[in-house]
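FYI, not all chains are in this one, though none of them got moved.
In this document, chain identifiers A and B correspond to the written order of the chains, with residue numbering beginning at 1 in each.
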């Protein structure tokens, strides 16, 4: 269990979500941000750069949106659905696009295969959480 | 005109938005992120901290969401409405809440008065841009 998850259990919150779904989402978002950051650099090391441009751009967007979503979900004590719900929707959309693009390269680029997995897991965790948020 | 705006004029993009609205939004988002970051620290210097907690939390969320929105809007060459639209909606919602909370303190805290102005300007710029995005 991550340090962040341990800390989140120690104080009150207004975000009324299933404990486990929330914790899984926070960790999946952090993992995905890291994976996309690393995949950006790995993509830049490839020979066929022109084919990787879309992947790089989606990874950059995914890194930044995951960073914001993770930060907002980690501040549990002031939950506003008008802020959090569209942010999760944006996160789901970029994880979906980025995961699909990485999947296209997965067969011949191990780093994209791993990043696709991180994106899909993050997309699913955010969907599961979003469904339970009122 | 900011360096970022000058750069954005030098290369092609898929985001089909009014040049001026886009540039205004990018600059307003950056200004708002900076203002909220500074206001967080100023709030923490106040005597009546208990009254400032909600303001601090909203400023932290506003900083992080503006950072993501500004980054995504600055990568113009790969526009996806499913990502950008909800991100702008989230940004509008947090700027609205943060601006209202800062406004409550504006009469006796100059830093909150300034931050409220930055939030309102950012909210409006994002609304104007969102309306023109298909």
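Operating definition for what follows: contacts are C-beta pairs under 8 Å (C-beta built on N, C-alpha and C of every residue); 3 or more make two chains touch, one makes a residue touch a chain.
What you are looking at is a predicted structure, and each value in this text was computed from that prediction instead of being measured.
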Key: 2 chains shown - copies of the sequence in the complete complex   = 4
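We take it that only the chains that are shown with their structure count from here on.
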Query = Given that chain A is a copy of chain B, what angle of rotation, in degrees and a multiple of 5, matches their CA positions?
reply = 180
Query = For chain B, which residues are in contact with chain A within the complex?
reply = 54, 57-58, 60-61, 64-65, 67-68, 71-72, 75, 77-78, 80, 82-87, 89-90, 93-94, 97
